[in-house]
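Removed: one protein chain of the complex. Kept in place: all other protein chains.
For reference, chains read A, B, C and D in written order, and residue numbers begin at 1 within each chain.
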Amino acid sequence: MTMIFGIPVQALLGQLLIGLINGSFYALLSLGLAIIFGLLRVINFAHGAQYMLGAFVAYLMLAYGGIGYWPALILAPVAVGLFGAVVERLFLRRLYDLDPLYGLLFTFGMALAIEGTFRYLYGSSGQPYATPAALAGGTNLGFMFLPIYRGWVIVVSLVVCIGTWLLIEKTKLGAYLRAATENTVLVQVFGVNVPLLLTLTYALGAGLAAFAGVLAAPIYQVSPLMGSNIIIVVFAVVVVGGMGSIMGAIVTGYVLGIAEGLTKVFYPEASNIVIFVIMAIVLLVRPAGLFGRDA
Amino acid sequence: MTDITETIRAEKSRTALSVQAGFLTIGLLLLLLAPFFFYPIFLMKLLCFALFACAFNLLLGYTGLLSFGHATFFGGAAYFTAYTVKSWGFPPELGILTGVVGAAFLGLVMGYLAIRRQGIYFAMITLALSQMFFFFCLQAEFTEGEDGIQSVPRGQLFGFIDLNNSTNMYYFVLAIFIIGMLLIWRFIHSPFGMILKSIRENENRAISLGYSVARYKLGAFVMSAALAGLAGALKSLVFQFATLTDVAWQMSGEVILMTLLGGIGTLIGPIFGAGLVVTLQNYLATSEFPVTIITGVVFMICVLIFRRGIVGEFYASWVGRKLGFVYRR
Amino acid sequence: DGASDGKVKIGILNDQSGVYADFGGKWSVEAANMAAEDFGGKVLDAPIEIVDADHQNKPDIASNIARQWYDTEQVDAIMELTTSSVALAVQAIGKEKKKIDIVTGAATTDLTGKACSPYGFHWAYDTHALAVGTGGALVKQGGDSWFFLTADYAFGYSLEKQGSDFVKSNGGTVVGAVRHPLASQDFSSFLLQAQSSGAKVVGLANAGLDTANAIKQAAEFGITQGGQRLAALLFTLAEVHGLGLEAAQGLTLTEGYYWNLDEESRAFGKKYFARTGRMPNMTHAGTYSAVLQYLKAIQKAGTDETDAVAKQLHEMSVDDVFGRGGTVGPNGRMIHDMYLLQVKKPDESKEPWDYFNVLATIPGKDAYIDPAKSGCDLVK
Amino acid sequence: MAALLDVQGLNAWYGESHVLHGVDMRVGEGETITILGRNGVGKTTTLRTITGIVRARKGKISFGGADMMLVPLHKTAHKGIGFVPEERGIFSTLTVSENLLLPPVVAEGGMSLDEIYELFPNLYERRASSGTKLSGGEQQMLAIARVLRTGVKMLLLDEPTEGLAPVIVQRIGEVLKKLKERGMTILLVEQNFRFASRIADRFYLMDHGQMVADFPVGELPQRMDTLHRVLGV
Partner (left out) sequence: MAVSATQTNATPRVVLSARGLRKDFGGFAAVKNVDLDVHDASVHALIGPNGAGKTTVFNLLTKFLQPTHGTITLMGTDITRTPPDKVARMGLVRSFQISAVFPHLSVLDNVRVALQRPNNLSTQFWRPVSALDRLNNRAEQLLASVGLSKERDQIAADLSYGRKRVLEIATTLALDPKVLLLDEPMAGMGREDVSVVSAIIREVARDRAVLMVEHNLSVVANICQQVTVLQRGEILAEGDYATVSQDPRVREAYMGTEEG
């Protein structure tokens, strides 16, 4: 068998694939963060909580409403998006004129409150959520056993990321968004309802997080804590990528997922810090991040 | 755009100064007498966190840098002190010194990386780096993992004051707290503090006057880290253990809350903030209500309608203005 | 004599809002209340009062509360004490203040080893007992080659070390181990490594959500279908409930208690269920037992004075639904039987919470460290 | 002539600094008005206050009979006001045609895309390149062209000739004249009053946040002294 650094190529391929799956979550989450940041200048600390909410709403729909995975994949992000819209209307809106750090602090508090509430209501050991029947089982790829659901995650996350990218780069709504990112006031003077646009953007970002959450539900335990650790890693991903472009957020997400996956093979002890280490190196070499535009 | 560090104008009126002096005297008296009325361990904890919050505020309130990683210095110093005192038999004063130096070193490393970016990025980077430090502490041998370093002896201060006596310990903590506060005060009102202030006011202008802004920020970061370390080192002696909670990111969040609640950029605000948070946590522990929810909600309310914090609101209030305090942006 | 201050007050100090909220949490408080009621609500004519606090997994808060309870609120004993940092800190305070603590929520053997206290007791389980159960007993069942998935911190290491010791001493082999970071959501990389190792048993030397996620993903990657067995070193009924039988089936684990063991345990389980809506795991039942035994000791001692009660606790045998003839060693370790359990397939489960098949009973003396070898300096 | 825009006693602030001190101004339907004034007297602020960008304001603004003080910013355009800002505000992440198509159409009667490209052939050639790659003159044309599509009744232009080569200044002058012929009402802020005098019907002279004089183009020769004094030219 061919070996690379003492690891069979076959195993390596498997690990690369797994890295890509994790990267799918990073990409979806950092994409949402980037969209929100781009327009609202808010670092959405509650992104992890919204990811968790997505998974939880899917769980609750199933447990109490008998609504299965497929409808939940749409309904849960919509529900969380609506919640996001309400939050934006009632609270975030009041912070736009202030130092962006206040937005960070507010969403931080919100993350605590949401997580606390779910821990209070549902405990912390997590809730079960089964893989949808259509995607159960797995296939043998020769070099690894790939659960079909994991394959689905890669495909659907790519589709959603590219879809979002197209939405922003190629549509009228996207043009409004991009323009408003550059000069909010002017777009408003032209007669575009920017306040509404801001609400929609936050809802979209929150919805993307929730979508990632629903995708995660059959893989990870649906637990109130599932978002709080991943969000810090996603922050590091964002620092590495730099808040320059939507594409940047997506690409960095996948690449760092793979980097982390490889570390799990070669030096598993470091796999939880590898992204932070990469972040430190990037900061030394390119403080603006790989795709960042600002100096 | 409103800067997060709304500042109090340097020259308060004479009345304000005398009111302040009055408050200070009363405060000091209360602190001296407090152990006769309150539970000393609780008071010591309060002082430790108050010092921690003030150290944090030194950075946020006076240089405008929001660090989301101060737990690293607080908890790191706690580990260093606990370890050297317990395993190497250092006397308490030397143990605390080790903690402070260690924290300053951590501050130097983290600061060196983080000050390359500003604002929210700075916050995210410090958060990520402190998470890295958390994992380090979790995995490192000397921290004894989730057990923590337990049963740390308080020892004899200068070889003759027995710190196991809780009254002695209290006055020792109080003394350190006051020294820490004086240091912060001196630091803010020093030539160096003046430069920090001007950097915060107009960074580009400061550069064009030849100040290497990065170094001044790094200097402030290290000082803040060292003082946070002082608080952490002290805490490890008070409670006689050092554990992972002190290096976790939630701790960084708490110190932000304390500062925000008390009043960012006010010298004494964080003391009130720390007092409130510590009391609240203690109270909530035995109540029915879950702590995280309350903490989160308090955070949200503070940011939305209470940004100046307790002390800041007082300065800006009718009474405060009558007394001659000036609070402006 | 009698109760010193007119009442007997027991404090339940544990995590009620964090990671361990299901493992013990408010449910343990309920178990304590139940024990007080079952005892009759009074001891030596003094009313029994249960107070509780949420230490939020912060040793300083725990320590603060413990001191205040002992010093100013006349709490006579503190129990549960989930997570080892808290248990160790509070036990140190109890030792200094001559107060009783009974730990049911923490795992570290240090509590009855180098950190032991004449007034400290360790009641429900410890890492050693878990390792003996899952590691030792499973080898006898044919699971003789192991691969460990270990949480990368001291707790994980000690589970792995003790586990592999028992695997080896029972004639099994350890073919490999991989250390995963604490709280890593994704285990697939590690599971693939376990899969390709060809070991018969994949031992999970971790806890809580990590274990749950590893089990869930193991099912996804077909680890058990492939003929490998999953064995969790610390996992209880509460977490199996959270995971669901679909994902957890076939998992082997060790607990100090199972409600569906016999008539007696069923009766207790039903009664507890009626109050809480869930069946007890070993922490909950252990807390019940600890409170009950403490009250019995006061009764027998005729006082709630610490030394006298501690003496009784060390001498009396434990005879309740949890302890079942357990004894307490001079180091404070309560020695009782443990059970090697296997999670049922969904169609085997006949009623809610009917989750386990009992594979073996591990006698207390095998499960726990001989007090003489515990390293506790109270043992002469 | 009926006043399309009627501004009375308009005050405006940036934070604590008081910039407009009671501006009075009337613009009739179809009129072309130029505001003259030194740097920093508040010309830009006047336009920004009328559009509603500056919200810290007091006084009366009515447009086509509607009270503009209560209209939210994103509704100003729908009332019929189009704005060409001083800094032009070309979006760099958008292409020229995206920039052009960005402002929503608010009323009938705007120019079609073809008409616009006919007016500005350069823009047609560069329609696919990104906004900021244009030269300053082209950017200015794009900024004007952008609002022509939307069907607004009145244009507010802030120093459209600033820093542009004479050829382009001339061209912009022609465009404005054409618009005028089509009945567009134009409010122009300009320091280059030679340019302004060729197209304006009336002038307002601004100083210290107030209108200090108001005269039709015919009186320009008599007013040169005042102009010299106020403008410092």
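What we mean here is this: contacts are C-beta pairs under 8 Å (C-beta built on N, C-alpha and C of every residue); 3 or more make two chains touch, one makes a residue touch a chain.
Being a predicted model, the structure only gives us computed values, none of them experimental.
Every visible chain touched by the undisplayed chain in the complete complex is listed here: B, D.
From the options B:L209, B:I301 or B:V319, the residue with contact to the unseen chain in the full assembly is B:L209. Checked against the hidden chain, the listed residues B:S198, B:Q250, B:T286 or B:S317 yield one contact partner: B:S198. Against the chain not displayed here, chain B makes contact via residues 7, 9, 186-187, 189-195, 197-198, 201-202, 204-213, 219, 223, 328-329. Although one chain is not displayed, chain D still touches it through residues 39-40, 132-133, 135-136, 161-166, 169, 192, 194-195, 232.
In this text, only the chains that are shown with their structure count from here on.
Of all chains displayed, A has the C-alpha centre closest to the centre of the whole protein C-alpha set. For the pairs A-D and A-C, the larger set of C-beta contacts lies at A-C.
Centroid to centroid, with C-alpha atoms defining each point, chain B and chain C lie 37 Å apart.
Note: centroid distance chain C to chain D, computed from Cα atoms, is 77 Å.
In chain B, the residues that reach two or more other chains under the touch definition are 135, 139, 290-292.
Shared contact sites, meaning residues of chain C that touch two or more other chains, fall at 17, 152, 181-182. Under the contact rule defined at the top, the touching pairs of chains are A-B, A-C, A-D, B-C. Contact residues of chain A toward chain B in the complex are 37, 43, 91, 94-95, 97-102, 104-106, 108-117, 119-120, 232, 235-236, 238-239, 269, 272-273, 276-277, 279-280, 283-284, 287.
Chain C contributes residues 17-23, 25, 152, 178-186, 188-190, 192-193, 195-196, 208-209, 212-213, 216-217, 220-222, 238-239, 241-244, 246-247 to its touches with chain A in the complex.
Residues of chain B that touch chain A in their complex: 1-4, 66, 113-114, 116-117, 119-121, 123-125, 127-129, 131-132, 135-136, 139, 249, 253, 256, 260, 290-300, 302-304, 307.
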